[in-house]
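A protein chain is absent from this complex, but the other protein chains hold their places.
Labels run A, B and C following the written order; every chain starts at residue 1.
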Amino acid sequence: MAVEIFSDPARAVSIVQNDSSIMFGGFVSAGSPSNLIMALHNSGQSNLTLMANNIGLGDKLDLLCESRQVSKVIATFAIRASGGRQSNFEQQYHKGEVGLELVPQGTFAERIRAGGAGIGGFLTPTGVGTMVAEGKEIMHVKGKEYLLELPLRADYAFIKAYKADTQGNLVYRGASKNFNELMATAADCVIAEVEQIVEVGSLRPSQIHTPGIFVDRVVQCDPVEIRWE
Amino acid sequence: MAVEIFSDPARAVSIVQNDSSIMFGGFVSAGSPSNLIMALHNSGQSNLTLMANNIGLGDKLDLLCESRQVSKVIATFAIRASGGRQSNFEQQYHKGEVGLELVPQGTFAERIRAGGAGIGGFLTPTGVGTMVAEGKEIMHVKGKEYLLELPLRADYAFIKAYKADTQGNLVYRGASKNFNELMATAADCVIAEVEQIVEVGSLRPSQIHTPGIFVDRVVQCDPVEIRWE
Amino acid sequence: MADGLSRELIALRASRELSDGMIVNLGIGLPTLVSNFIDGLDITLQSENGILGYGNILEDDFEPDFINAGGQPVEILPGASFFNSAESFGMIRGGHIDVAILGGLQVSSIGDLANWYVPERGGGSIGGAMDLAVGAKKLIITMAHITKDGAPRIMNECSYPLTAEKCVDLIVTDLAVIQCQDQQLTLVETAPGISVDEIINLTAAELIIDSNVKEMSL
Partner (left out) sequence: MADGLSRELIALRASRELSDGMIVNLGIGLPTLVSNFIDGLDITLQSENGILGYGNILEDDFEPDFINAGGQPVEILPGASFFNSAESFGMIRGGHIDVAILGGLQVSSIGDLANWYVPERGGGSIGGAMDLAVGAKKLIITMAHITKDGAPRIMNECSYPLTAEKCVDLIVTDLAVIQCQDQQLTLVETAPGISVDEIINLTAAELIIDSNVKEMSL
């Protein structure tokens, strides 16, 4: 299961089929795999289920909605309560053209971690007594009420790291670990966009954030300028 | 909640009372807070509940049993199936003088993590159909059988790191993260033994393993030579 | 009736709840302004996207990987650390955050919070709000006391979908500071020029008037 190194994001994402579920790392601008998203946009694959922290105006992921590649989104931020110009996703959502599962951010992170760690479910106090509890099992432990939340996995994870070595070991910069580090464990095929690829041994073992065994494909790309609107 | 820096392990552990529950990081020789254990041994506090990966012949923790300070142990390794000389813990256990809760290692790690992360319980396939399942709730999710395991917390955590800065940020070396990094989140009072204390700012933010907000007391000690028998 | 506090003054009043050694999470919007008023305090700011120990919002330089949960570039202070979202919410849900200051849409008489969904607009997102409301040791809500249409936001029961039940400890509005303890609301401070009766009239929940109720000192 050696990692495959690519120089072209289009080649790296060419295995993605229609009807796939895909996790996207990143939190707004931090650690967003923008080159991979653009390559998927160009590939034209459709009926995709996206899992990402945020999809909004200015997010590259919204381009996938513009081109009608998306059937469902699982996210923590997707619809704004404030007015103003709507994202493509929002427009399609309000017309009932795409599905949405809105998840509290901590629960989203924990579900992905559970999916990667063989945990069959977990109890969280988050969401008790809210719309998020609908349809979920409520459990009482030591007098406290919890929701049973289930793991999340996907066919693919698109993630962004700062550096990779040639065995696929990854190091993140700043606040870009966010969902990238978790999603790397929770998909059947993990594709990482990185700014630099270095020789094995040049990353210190105690510095490695994602061990290479989790990563299937690595592609070196110059970062895309991104700002949130 | 600024961290307190001590130069003497005896002072650092002097807050521990009789009847306390204490987590001890370390896996055999790696990351064992030996100076803190010796200080606790000398303190004479008793009726303690210990939570640690291993307690066996040659482990410093076994000294706490020798001096009859221990009423219960929660561990993954405590009783050897092979013959030979017995630890103090084993002798007392076989006579019914100390209690033991034996936990699968992955479940032990996950229970401590849950205790620190506000997770009320989790479902694991580990232990299904074994003695470990006795008295536990069995849950079925998507046709698979799981045990509901509950979080672990303690009054104190004794941990060992390589370096601390003066804000209590910790860095571990090699395979010494093991339970140290988890226990740092799961006790009311966390006492860290470290080999070096450095100025704030000299540890890179992306290198820090345990943020200082988890740590209450830091003491610099020369490491104790330890080998497993 | 006099004007209520500006957003800045609401943030200033909220900042008075903070003290040395606290670990604090500031929500998006008004709560972010609180960071303008904590100079000189030894406070560690946590941002749920995975930073502990950030400082000022940076206006000029934009480094995409060094942002807070609102997407704003922030200064990284000595002693800061970075972590993933599961670790970040482990901190939050696990009770390691002393104070969270969030914006609010409605607060009920027993401290229920609604702050994520506006039914009239059919929109809203959860983000980290539900976890922060449940996990922070103390939850302070900053908001306008009434809606633009003049309807009270503090009411017997929230009409908007909840963020969390019985989670609010303190409400700081443009008109008042209201404590929420033991599922009761107590008016403890009034904004300059605002009377107790005005506040009672603009609040749709029973309000105990603290015997020491006083005007805010700003």
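The rule is simple: contacts are C-beta pairs under 8 Å (C-beta built on N, C-alpha and C of every residue); 3 or more make two chains touch, one makes a residue touch a chain.
Just so we're clear, the structure is a prediction, and the values are computed from it rather than from any experiment.
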Omitted chain: which shown chains does it touch?
-> A, B
Pick out which of B:N35, B:T49, B:Q69 or B:T107 touches the chain that's been left out of the picture.
-> B:T107
If the hidden chain were put back, which of B:S20, B:T49, B:T76 or B:S206 would touch it?
-> B:T76
For subunit B, which residues lie in contact with the unshown chain of the complex?
-> 27-32, 53, 75-83, 90, 94, 102-110, 112-113, 124-132, 162, 172-182, 223, 225-228
Subunit A, residues in touch with the chain not shown (by the definition above) | 1-2, 113, 115-119, 165, 167, 169, 185, 200-201, 205-206, 208, 211-214
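Quick note on the criterion: only the chains that are shown with their structure count from here on.
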How would one label the connectivity among the chains shown: line, ring, star, complete, or other?
-> complete
The chain pair with the larger count of contacting C-beta pairs, comparing B-C against A-C, is A-C
Averaged over CA atoms, how far is the centre of subunit A from the centre of subunit B? Could you give it in whole Å?
-> 33
Can you check how far apart subunit B and subunit C are, centre to centre, with Cα atoms defining each centre and the answer in Å?
-> 36
CA centroid of subunit A to CA centroid of subunit C, Å | 28
Can you list the residues of subunit B that touch 2 or more other chains?
-> 117-119, 205-206
Multi-partner residues of subunit C (each touching 2 or more other chains) | 76, 82-83, 86, 89, 92-93, 134-135
